[in-house]
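The full complex has more chains than appear here; those shown keep their coordinates.
Each chain gets a letter, A and B, in the order it is written, and its residues are counted from 1.
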Amino acid sequence: MSKTNAGNFFEDFSVGRMLHHATPLTLTTGDASLYRALYGTRYAVQSADSFAQRIGYPQAPLDDLLVFHAVFGKTVPDISLNAVANLGYAEGVFHAAVYPGDTLTSVSEVIGVKENSNGKTGTVYVRTTGSNQRGETMLSYVRWVMVRKRDAANAAPEPQVPDLASAVDASALGKAVPALDIAKWDASLSGSDFFWDDYEVGEKIDHVDGMTVEESDHMLATRLYQNTAKVHFNQHTEGQGRFGRRLIYGGHVISLARALAFNGCGNAFHLAAINGGRHVAPLFAGDTVYAWSEVLDQAEIAGRTDVGATRMRLVATKDLPCADFPYKSDDGYADGVILDFDAWFVLPRR
Amino acid sequence: MSKTNAGNFFEDFSVGRMLHHATPLTLTTGDASLYRALYGTRYAVQSADSFAQRIGYPQAPLDDLLVFHAVFGKTVPDISLNAVANLGYAEGVFHAAVYPGDTLTSVSEVIGVKENSNGKTGTVYVRTTGSNQRGETMLSYVRWVMVRKRDAANAAPEPQVPDLASAVDASALGKAVPALDIAKWDASLSGSDFFWDDYEVGEKIDHVDGMTVEESDHMLATRLYQNTAKVHFNQHTEGQGRFGRRLIYGGHVISLARALAFNGCGNAFHLAAINGGRHVAPLFAGDTVYAWSEVLDQAEIAGRTDVGATRMRLVATKDLPCADFPYKSDDGYADGVILDFDAWFVLPRR
């Protein structure tokens, strides 16, 4: 019996199966510093204890995407070691703020399987839950991924495709945000004069700046999250592979786009929910990432007047500035688009 | 009204204007570790709680230049987003020690403006103050920077050039250093047998070692400081720009030179004041930085016998070893010189 992990194949995923993932991880201020060094993020709530405490947090929480990446990273050895492609995300909700010193563990439940017509691969749907050291749910999300079969001769399972919400219900958002004293929100310090009330559905914002990615950057990030997907790390094999290059972890692109979005959405301090997300095209070292956003919806949060929710489509591109808001072309996504991310953000209200 | 920050242009700076910069930043042991990983700094006071506590600190303070970069980084979106060149520094004073957990904010006052004769640019002088979460001043310094005009047709303002001290008065230094029990200064652990008393005016010291810089290194550093200057990060645009390359943040060079200076000045544990500084030539990834120092002055600090102040010129070069102390040539700086930095350092006295 081999002591090494060969990962699960499509046949190993049956609906209802629970996967308890290794390795639990205590996130610290060390991770917060590295996260800042990797992306240059500047949202005030996560950046400064004093800013966070003044408005009602016990201390600065960790960046929501750092939490996402840590929870996601653990699932890779069990879910996507034999994946061909990471297809999408849905129903992602950040249930509670995570602080330095909290330890995260991940569990995934298989909620759908569907073999592809070629008989060689299939799509697996999992709902992953990240919990803290007290067993409280911090994050949950669904992702689906195309996974190789161990043996094409094996019979296909009964297809089961989960019915997923096209967007998270805004009324349930904001649980990760304590009641805030918005009068104490200092817009000079937060870097933006624009509050929830100032965004309009249909509005598009070019985030202007670009960030070039180096091999060392994305590997440092992906190891920080204990994500073990081989394609990110091994030039010796990837050099002979599909792209001839190491592929950059898709979550790295989300974090880059989110950091770039500060320029235009500086008060969108909390990523509350992930409605959907697709990695449209791969990113490689040497490419420069740009981003733009479109306001898709504005929603009040039940029982709260301190903060509101703004649904945004966050689009990232490579080597393509976003003044013209590149998105789709006649036959799919426009050239240069690499990420289509649909999320609810929480902003302070006037 | 655009939600993105286009930065200020020369016309936006009027003498007396105060700029309250985003984003406050809590510095932690995570930042200290990254700072060490980026430069390899080895000064004992900042490296070890036990060393610092033995001589009289409550714990190891953060590196002075980490504080400088964090305070400086905040000013970039407001001061130098449209800058052509960072021209100089003066009257920099480190007023108090900054410890892990302290939060820094920055405010700048415009103290001078002078349009250039071409009508397209002008020099802006600002005095920047970095404060902690209790509103105490940690650092103040003047810098001047050449900024583009929004429109060359706009009238020039009345020129006002501040009268800046050529050096900070040494008698006022050392406030960031508690009263030290120098008898407990262990020179084996600090890595140098040379105390304040052992340096002589006119003495030159080659710091011998060289450090090659990678793209990933300087971008990690500059993002850590939340410095958003585009020229450091975007190869897609910089590849078509003036140098065809990303430009390395000048502060990165200062920190490299300061870390290299450990070899020869290992007991110069505290950067107390910046008298002046010029980035003489740009540094690019792949270049190797060397450094040397010249002792310019020796001064007692009023009321103190534990420590003294040594004024040094710290010169950094690229791809040029410093055994011959390269500095100026007939027509300016010698080839290869990239930094001319004039500062007061604090050392223990015998």
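To be clear about the criterion, a contact is a pair of C-beta atoms (placed from the backbone, for glycine too) under 8 Å apart; a residue touches a chain by one contact, two chains touch by 3 or more.
Bear in mind the structure is a predicted one, so any value in this text is a computation, not a measurement.
Whole-complex copy count, one sequence throughout, 2 copies displayed: 3.
Everything below uses one rule, namely that only the chains that are shown with their structure count from here on.
Rounded to a multiple of 5, the Cα-based rotation taking subunit A onto subunit B is 120 degrees.
Rounded to a whole number, the gap between the C-alpha centres of subunit A and subunit B is 36 angstrom.
Residues 3-5, 20-26, 28-31, 33-34, 77, 101, 103, 105, 133, 214-216, 219-224, 226, 228, 230, 233-237, 246 of subunit B are the ones that touch subunit A when the two sit in their complex.
Those residues of subunit A lying in contact with subunit B across their complex are 28-34, 36-40, 42-44, 47-51, 60, 188-192, 194, 198, 205-212, 214-217, 220, 263-266, 286, 288, 319, 321.
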